[in-house]
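Just dropping this structure here.
In this view, the complex is presented without one of its protein chains, the others remaining in place.
The chains carry the letters A, B, C and D, assigned in the order they are written, with residues numbered from 1 in each.
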Amino acid sequence: MLTILLLAIPFFAAGAALLMGQKFAKQIALFAGLAELLTTLIAIYFFKQGDPNGLLTFHQDWIGPLGINYSFGLDGISLVMMLLCSVLLPLVVYASWHKSYKNPHVFYSMILLMVGSMVGAFTTTDALMFYIFYEFALIPIYFMCLVWGSGENKARVTLKFFLYTLFGSLFMLVALLYVYQSSGSFAFTAMYEAANAMSAQEQGWLLAAFFIAFAVKIPVFPFHTWQPSTYDAAPVAGTMLLAGIMLKMATYGLLKLVLPMLPEGIAEYGGWCLALCAISVVYASCMAIVQKRFKLLIAYSSIAHVGLLSAGILSGNAQGMQGGVMEMLSHGIISVGLFFVYDIIASRMHHDEMNRMGGIRDVNPQFAFLFFVIVMGSVALPATSGFVGEFLLLLGLNQYSPLLTAVAGLTVVLGAVYMLRSFQQMMLGASNHNTLNFAPLTQHEKIVLSIVVGLIVLLGVYPSPVLELSNPTVENLLLGIH
Amino acid sequence: MVEFLFWFLSGVGILSAIATILSKNPVYSVLFLIVTFFSIAGHYFLLNAQFLAAVHIIVYAGAIMVLFLYVIMMLNLNRLDDDRKASWSKAISVASACLLMFVIVAALRRTDELNNVQTAANSNDIGFTKNLGIALFRDCLLPFELATVLFLGAMVGAVYLSKKEAINN
Amino acid sequence: MELIPGSGITINHYLWLSAILFSLGAFGILYRKNAIIMFMSVELMLNAVNIILVAFSKMWGQTDAQVFVFFIMVVAAAEVAVGLSILMMLYRNMHTTDTDVLDKLKF
Amino acid sequence: MEKLVTLIPLFPLAGFLYITFFGKGFSKNFIGWLASGSILLSFIVSILVFSTQLQGAQPTIIKAFDWITAGSFDIDVSFIVDPLSTIYLLFITGVGFLIHVYSIGYMHTDEGFNRFMAYLNLFVFFMLILVLGDSYVTLFVGWEGVGLCSFMLIGFWYKDMKNNDAAKKAFIINRIGDLGLILGMCLLFSYTNTLNYDSLFITGNEASSLPSGVATTVGILLFIGAMGKSAQIPLHTWLPDAMAGPTPVSALIHAATMVTAGIYMVARSSELFAASETASMVITWVGILTSILGATIALTQNDIKKVLAYSTVSQLGLMFVALGMGAYSTAVFHVITHAFFKALLFLGSGSVIHGMGGEQDIRRMGGLKSHMKITHLTFLIGTIAISGIFPFAGFFSKDQIIAVAFENNRVMFVLVSAVSALTAFYMFRLYFLTFHGQFRGTHDQEHHLHESPKTMTVPLIILAVLSIVGGFIGLPHAVGEEMGMHWHWLDHFLQDAVVMPASLMHVGTEVILMVVATTVAIGSIFYAWKKYKKDGELALEDDEINNNTHQLLADKYRMDELYERIIRKPVDGISAFFGKNIEPKVIDGIVNGSGSVTQRLAEKLRQMQSGKISFYILITVLGLVALLLLI
Partner (left out) sequence: MKELLIISLLGIAVLAADILKLRKAIFPLIMLGLLSTIVCCIADWGHNEIPFQQYGGMLLFDNLALAFTVVISLIAMFWFVLTSDYFRGDGARRTDLYALALFSICGAVVMVSFSNMMMLFLGLEILSIPLYVLAASEKRNILSNEAGFKYFFLGSLASAIILFGIALIYGATGSFDLATIASKVAVLGSSSTLLMVGVTMIIAGFAFKISVAPFHLWAPDVYQGAPTAVTAFMATIVKAAAFAALYKLFNGAFAGLSDKFTTSFAVMSAVTLIVANIIASVQVNSKRLLAYSSVSHAGFMLGFIMMSTSVPGKYLLFYVLAYSIASLTAFGALHHVSSIQEGDESTDAFKGLVKRNPMMAVAMTLALLSMAGIPPLSGFLAKYFVISGVLNGGYLWLVIIMILSSVVAMYYYLKLIIAMFTPIENAGRIVVARSQQLLYGLFAVLLVALFFGASALELISF
């Protein structure tokens, strides 16, 4: 029942926001977010209890003969993802609190719809349902970019984004259907069994299909070209959702669908995927180094991080998967933080070209401090959440291939290069006429940044609650894999 | 005798059909087509479908072709010169038509399953008006009624279109 | 076996005949561009069908095929009525019955 | 008693947090003494913990809380109490405290005072985590943490982009080392399924069970980490630049503590390195090369702090030589003595710079001994100590290294002796040029010259004392017997924690070596005295340098330029190439290309829709034919 509640809250809130109209939209969204968070916490509580009265699972036939059902269930991993959604939703809403969007009610209902669909994707235990939510999430974000986005060619950019991701995900549909031929049901468990029974070669093909689908969304080199331009065109709230949650659907898919379904396929042909992930780490880092604009730099850095993330997950061992879970959470928080920082800067400077700034630290040390912690999180300094995730990922990846680890590990160095460079260019040095009158942080900016920073440090110092939440589920999946 | 009739009628039919298609003057085409229809009617006689043959003559030669003629007269189209059509396209049309014919004929050349179908004993009197009438007004009453709807529709349509309206676009 | 007693005429003869007539009709509409002649060719095709139907009804000794032929005639008549009226309207607007003039709608 | 160990890092952390969040509005003295006090507290606790070890308590592990759990990978935040860690605790907190106190005076006029103190506290916190951590991962936390602090402190005066660049350079080069460390950890984990010292070395003995090839790889990877931290070739270039930071930072981080983390880590993994000949050999050679390189460069530097920096590089090299030759305790010994006298020297130079009003170039100094007596005296002590004159601290530790070298490998012995000779020379060069001869600075500098305040001089004095007596923790056999003190105390103390060299050498050779070493030192000191005191020769101005070797040394072997050419430029070039060509033209080109191809195809296809009815009929007929043929 709780799962249904989790699912219902955003969708109802979306409807409410749409109807209540201009005035209360953001309040509704914020409230929904907090309610979602509360529900998630309750769910976690029950999960710890071992779900005595089956509140965490829900099943309802939809089109029985076709094996499509409304079936939802919360396990450790999805709870972590729920945590991600329900923490980020209020954060994102509150981050754009003082922004004035036209037709806020539509805007916020779009946000809520998107989050709702992602909640669905994270909580369902039916592969087709997963696909449906996965696809549906496209629509709201598309319109957010199209209507509220910026940039003169946003239409073209968003078009590309939509088509590209659609193109990818349709391959997943085919793969799902192909497995369904032999499973006769879209329930995850049934899909696992059916796929496991297949020959390594079949699994290889399925892997290819799934990987294309997810690689486009994650995105992994060379399927990433839609991402920077889209992040650039999207309104900042949209970008936060894209980077923070949306791409996690893909990595979650890798974790919950690909790994358990296609162990032999991965063993045989997975090397290609992992290699691509590793390449995209280095490639994206290099791209980030040459960026002149901060938003694009964040975009590329995000590609680098999720490259490592997916590589670690695909390595298919406890460390990799746990690291994946942790990194999904941490990357979500950090990228929201970074994009919010971007927003703060851009809204004051009206541009985000780094070499035209400098010395902001001198004007606004508080901001610089908070920003610096986020940067450290993004370069995975120990005692930040980024480290826990990336270190586990590297540990996992290393068990798959030390060579790839060495390649992907370069993110440790290159990440430092571009993040520090951007930080120093913008924040340090002597303040110039552009930055001299850099307005101090508003109250809500402080709050949002502090929450982000707090989470980064907290998760870095004391991540075990999260890890213990997902650990049993990961163990189960591993039992299936080996 | 019958055999000769068959070949004769077929020959006439086919030739006049070709003539219909090839003749420049539409009036000639109409007349040739009527000849074809007559030969077809002859075939009906051979197949003991006398009543049908009669109807055929009345409907086609009597009604439809007259309608054609009427239109031709009204639009006074004598000598249509559509030779502007390029020769290669003509060649193509001939070729593809022949292709179609060969394919169909080739497909229908061997119809062994029909050779052991016994021509029914009553096959000589099925063409009689009585039997047809029974068939028409008992089994096929519903289609018959529907045909009226069809006609109604056609009529309304024809009337609607023929109402005069000047063009301006 | 032969369709008409005492003659070598089998059903196949009629099949061929109608096939030829059908193809001739097709040839007609391919070859000519004049709407009127093309209509006639269509009529020719219909009649090819009629012939083979009558032949079959003889073969199976059933009347329904012949009844069907009636309906075909009916339909043919209706079609011609509508078709010719469309043609007249067209002629009124374009002052020709040449079908190749009709290429405003393309690509 | 060991339970208290958890407090040790907490005090500095508390100090840091307090100063950062509530530090506003308090007087500088309060803040300064708060910061120092927190360190003092941890120092006291450290002594308590240390005493337990003195009574020979078993190494224990104190768990604080769970940290990372993932399958078989299970890391807690917990602290190891054993001789090695405790001895490190002592001098970190001890020296740390002194430098804190010193900073109160040194930074008093700086408006970033609070920030500075906070950073120092944070640094000490991370340094303590580094040595206390009971696993490589917790070590890594401290490892990166101190790197971070060093980054923040080098770039402390952030308005000058030069400092920021130095800081970035330090951080990134360290990061390269860290990558090695991380990979080492990953590899180690994938073979032993644990990263806890306990199960690797102490109770369980996974490390020694490694296949030797793996041991070598892991060892070298870990050593790469150490290279980064401890500024060994080729990752040494950041350390001299790091002098951009305030002098106390140079003393604390870049001389006494952080840079010796590498030695700590290797000593900590002694069993692992002992298991691999190759790795040890690599360490030895890298060490000696670095040592020579540092020493030679130091000969020609004119920036007082740069000289000390290169000397640090060279001393660290010596420590690695010791490590490489399996004398882990010896290396630790030298770490400790080095911490004393190098901190002393840096603080002394700081005091000089303070007195000179920020001037760092020894060519602008001279004859300062009359103006700043305490500084001069303590600095002299430090110089003697580093030169290795009996009975100063440096003598014993360096002598032990020389002895080890003598035993293992005569070539190494020669090189080490050469290095110590060079050391003695450039240190006294520095000393004479700074404190003797005529004052060469500007007039108002001379006018402004003064001895530093108590907060600075007292630490100097204490450190001076330590640099004199510090050596007694590792008295050689012979001396020990003579003086009736028990010799090689440190080795005995550490023997549970690190691997010990097999044999103790014969007393006779020991004595001979001591004599040799001392004479060598004295000799080069005498040469320096003759050159710079008696003949009053001065360091050359940059444009006067006319021979190439000199120029080469003055340019630090042009290492930075080399890296610029073979690393930085290529990376930038490749990135730029990706950014300009690959990304838009190839990858995105394919994506967009597919679109435009479709468009072009469409333009072709739509021609088929000619609008000509005759064509439609043709297609219809042909389609019919095709269908008929298809069956």
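The rule we apply is simple: contacts are C-beta pairs under 8 Å (C-beta built on N, C-alpha and C of every residue); 3 or more make two chains touch, one makes a residue touch a chain.
Just so it is clear, the model here is predicted, and its values are computed rather than measured.
Participant: Which chains here would be touched by the one that got left out?
Facilitator: Result for the missing chain's touching partners among shown chains: A, B, C, D.
Participant: In the whole complex, what residues of subunit D lie against the chain that is missing from view?
Facilitator: Spelled out for subunit D, the touching residues are 595, 598-599, 601-603, 605-606, 608-609, 611, 613, 615-617, 619-620, 622-624, 626-628, 630-631.
Participant: Determine and list the subunit B residues touching the chain excluded from the picture.
Facilitator: Where subunit B meets the chain not shown: residues 104, 107-108, 110-111, 113-114, 117, 138-143, 146-147, 149-150, 152-154, 156-161, 163, 165-169.
Participant: Using the touch rule from the top, list residues of subunit A that touch the missing partner.
Facilitator: Looking at subunit A, the ones touching the missing chain are residues 61-66, 131-133, 135-136, 138-139, 143, 146-147, 155, 159, 162-163, 166-167, 170-171, 173-174, 177-178, 180-181.
Criterion: only the chains that are shown with their structure count from here on.
Participant: Which chain has its C-alpha centre closest to the mean of all protein C-alpha atoms shown?
Facilitator: Of all chains shown, the one whose C-alpha centroid lies nearest the global centroid is A.
Participant: Just list the two chains that share the greatest number of C-beta contact pairs.
Facilitator: B-C
Participant: Would you identify the chain whose Cα-based centre sits farthest away from the centre of subunit C?
Facilitator: So the chain farthest away from subunit C turns out to be D.
Participant: Roughly how many whole angstrom separate the Cα centroids of subunit A and subunit C?
Facilitator: That pair's centroid distance is 66 Å.
Participant: Listing for subunit A: what residues touch at least two other chains?
Facilitator: There are none in subunit A.
Participant: Counting only residues that touch at least two other chains, what does the list for subunit D look like?
Facilitator: In subunit D, 614, 618, 621 touch at least two other chains.
Participant: Along subunit D, where are the residues that touch subunit B in the complex?
Facilitator: 614, 618, 621-622, 624-625, 628-629
Participant: Going by the contact rule set out above, which residues of subunit A touch subunit D in the complex?
Facilitator: 160, 164, 221-222, 224-226, 283, 286-287, 289-291, 317-319, 321-323, 359, 361-362, 376, 381-383, 387-388, 391-392, 394-395, 397-399, 402, 405-406, 409-410, 412-413, 416-417, 420-421, 424, 428-430, 462-464, 467-468, 471, 474-475, 478
Participant: How about subunit D: which of its residues touch subunit A in the complex?
Facilitator: Residues in contact with subunit A: 65-73, 137, 140-141, 143-145, 148, 155, 158-159, 161, 164, 168, 171-172, 175-176, 178-179, 182-183, 185-187, 189-190, 571-572, 574-576, 578-579, 583, 587-588, 590-592.
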